[in-house]
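Of the protein chains in this complex, all but one are displayed in their positions.
Chains: A, B and C, in written order; residue numbering restarts at 1 for each.
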Amino acid sequence: MTSMGLSRELIALRVARELRDGMVVNLGIGIPTLVSDFIPAGVTVIFQAENGILGYGATTADENEIDWDLINAGGQPVTLLAGASFFHSADSFCMIRGSHIDLTALGALQVSEKGDLANWMVPARRMGSIGGAMDLAVGAKRVIVAMEHITKTGEPRIVKTCSYPLTAVGAVDLIVTNLAAIQVTPAGLVLKELAYGVSPEYVQSLTEPVLIPAPDLREMDL
Amino acid sequence: MTSMGLSRELIALRVARELRDGMVVNLGIGIPTLVSDFIPAGVTVIFQAENGILGYGATTADENEIDWDLINAGGQPVTLLAGASFFHSADSFCMIRGSHIDLTALGALQVSEKGDLANWMVPARRMGSIGGAMDLAVGAKRVIVAMEHITKTGEPRIVKTCSYPLTAVGAVDLIVTNLAAIQVTPAGLVLKELAYGVSPEYVQSLTEPVLIPAPDLREMDL
Amino acid sequence: MNKVYATTAEAIADVDDGAVIMFGGFGSAGSPTNLILALAEKGTKDITAISNNIGLGDKLDTLCQNKQIRKFIGSFPIRATSQRPDLLYQAYLAGEVEIEVVPQGTMAERIRVGGAGIGGFYTPTGIGTSVAEGKEERVIDGVRHLLEFPLKADFAFIKAYKADTMGNLVYRMSTRNFNPIMATAARITIVDVEEIVEPGDLDPEAIATPGIYVDRIVKGPKHDLHGFE
Partner (left out) sequence: MNKVYATTAEAIADVDDGAVIMFGGFGSAGSPTNLILALAEKGTKDITAISNNIGLGDKLDTLCQNKQIRKFIGSFPIRATSQRPDLLYQAYLAGEVEIEVVPQGTMAERIRVGGAGIGGFYTPTGIGTSVAEGKEERVIDGVRHLLEFPLKADFAFIKAYKADTMGNLVYRMSTRNFNPIMATAARITIVDVEEIVEPGDLDPEAIATPGIYVDRIVKGPKHDLHGFE
């Protein structure tokens, strides 16, 4: 079932459509990392990495270019753009907690109909890693979740109430999955866009809470 | 009466005797500023200025040397020593509040027998300037007050209870005046040293709380 | 997203009556003199000014002279010695302005947390003094602390040595002081700079204010001001 709809790359592409010129953006690990490959033409964004970089460029696999003193928050070697700067971790989270990041894209295990986010621990493992996710979810002006619509065993990830440990309460603004784009609103989850060939009924069948079809519900424009 | 005993320079000299090699030192405005002119031979101290300098050197009046981008916390142009660094005001007070300053010398209007310090406001003026004094008094490992023993009108400055608005409670470790060096201890004020030609009785007559003569009470060694 | 403005007047055009403005600087060092003079010219009234000092080597007392300030928050509101008339003090005695005197370290931290999304902090500074009046106390590890809250502003007027066109800033020596933290704590940050360079021209390790904190940049002359004079 998870093979229906968009690939991971297309999910990232759809998230990238939310980028606006001049935005300061922090990308989480997983699908969000791919977002930087799909920046719309004419849009310049500034990427922040919570390990203390502002203005890094593409990841690199070029042996001549790799410098292991310059890695993003996912541990990948990156390049540097003109105008970049470095700072320590406390200053980095001043940026994040202080709402100086315009947009963050994060992976998720579950998202609730209230926009609660669970992304740091599978309960069965009894321990997990929070990293910067809690600060990003609370501090960024806009939080987009990029994830597969259901788990590998077919369970909905969009739920009434998260059963996994929470990362943040009411933090998520937009959910982009392989099947749909869903906006979190005070009235509930609004189904805004559908992946090509996917029906509203199908998305609803794989989503625990009731989805409100948007008046302008349409196919995802990719 | 205030002309008895030590000059301002000799008070500063006596304070300078407290400096030890490697100490990080912040000097307040007034007599304390003069301390930097009397650093004992063989002793290297690092001066911190709360406006964001570590490792500045002597003040300068040399037109060719003056750079008004480099002033100490008293507004005087200073020189820079090798190994100096600059930082912003919040980082500066991390140093101060965080007990990374070994010694501060501050001026005072009044000091109480408990070591309470009053140095920022004359009540009659209804308003005053605190500057960095409250943070220094609370944060420095050792606080030395350098002041005239009595006011211009002959009132004791060392009092049972400060009548002037406080800078900090129980902060002062050592008081150096034109007449004596007095240590603040849990048992009370201990008279440790006398300026040349000054008797214990005379100092007591100009001091409100009872002074405890030190077993090794002696003339100030300058 | 061009941040470079041609004139100080344009850079402060929307600084309206009642604005809360932070001013960088310690004495004359790092004071945004060109922006202060433009604000005096513009005549914005009822300003809440947040600055370490006023009329202490800086030109902020020009705003007093014009009766533009309603409230002053700082660590040196009053000068100990008066080479110039102490205009804020006179206005205070006349009941024309409000003054909040703040320990310098508490002020710096309040500004920093204002930019950092922190709701408040506990400091031992000010315990047992008039600064503690009306504030909550809490004993932590046997030490009495005061609860202090963030300082934020509508505008930060700051001074830097060099800016690149993205707003990255470097300072010179003791001119850094309050400037970098104020840049983080205001809705709009406007910088008075001596020189504007291209992105990549500044050492990324020495950038003390990353460009995302800076909204507007104006190049202006450096004034011959002398410490606390």
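As a working rule, contacts are C-beta pairs under 8 Å (C-beta built on N, C-alpha and C of every residue); 3 or more make two chains touch, one makes a residue touch a chain.
Since the structure is predicted, the reported quantities are computational estimates derived from the model, not experimental observations.
Novice: Which one, C:M22, C:M166, C:I188 or C:A208, makes contact with the chain that was left out?
Specialist: Once the missing chain is taken into account, the touching residue is C:A208.
Novice: Among C:L88, C:L151 or C:V170, which residue is in touch with the absent chain?
Specialist: C:V170
Novice: Where the complex has a chain not shown, which of A:L70, A:L103 or A:L206 is the residue touching it?
Specialist: A:L70
Novice: In the complete complex, the non-displayed chain touches which residues of chain C?
Specialist: On the side of chain C, residues 109, 113, 116-124, 138, 140-141, 143, 145, 149, 170-173, 203-206, 208 touch the unshown chain.
Novice: At which residues does chain B meet the chain that is not included here?
Specialist: Considering the whole complex, chain B reaches the absent chain at 21-22, 24, 44, 46, 48, 54-55, 80-87, 93-100, 138-139.
Novice: Name, in rising order, the residues on chain A that touch the hidden chain in the full complex.
Specialist: 29, 49-53, 67-77, 80, 86-90, 92-93, 96-97, 116, 125-135, 138-139, 165-169
Basically, only the chains that are shown with their structure count from here on.
Novice: Mind listing the chains that sit against chain A and also against chain C?
Specialist: Looking at chain C and chain A together, no chain touches each of them.
Novice: Select the chain whose centre, defined as the mean of its C-alpha atoms, is least distant from the mean of all protein C-alpha atoms.
Specialist: Per-chain C-alpha centroids ranked by distance to the global centroid put C first.
Novice: Would you indicate which pair of chains has the most C-beta pairs in contact?
Specialist: Per chain pair, the contact count peaks at B-C.
Novice: With chain centres defined as C-alpha means, what is the inter-centre distance between chain B and chain C in Å?
Specialist: Their C-alpha centroids are separated by 28 Å.
Novice: At what distance in angstrom does the C-alpha mean of chain B lie from that of chain A?
Specialist: 56
Novice: Which chain A residues touch at least two other chains?
Specialist: Residue numbers touching two or more other chains: none in chain A.
Novice: Do you know which chain C residues sit against two or more other chains?
Specialist: 112
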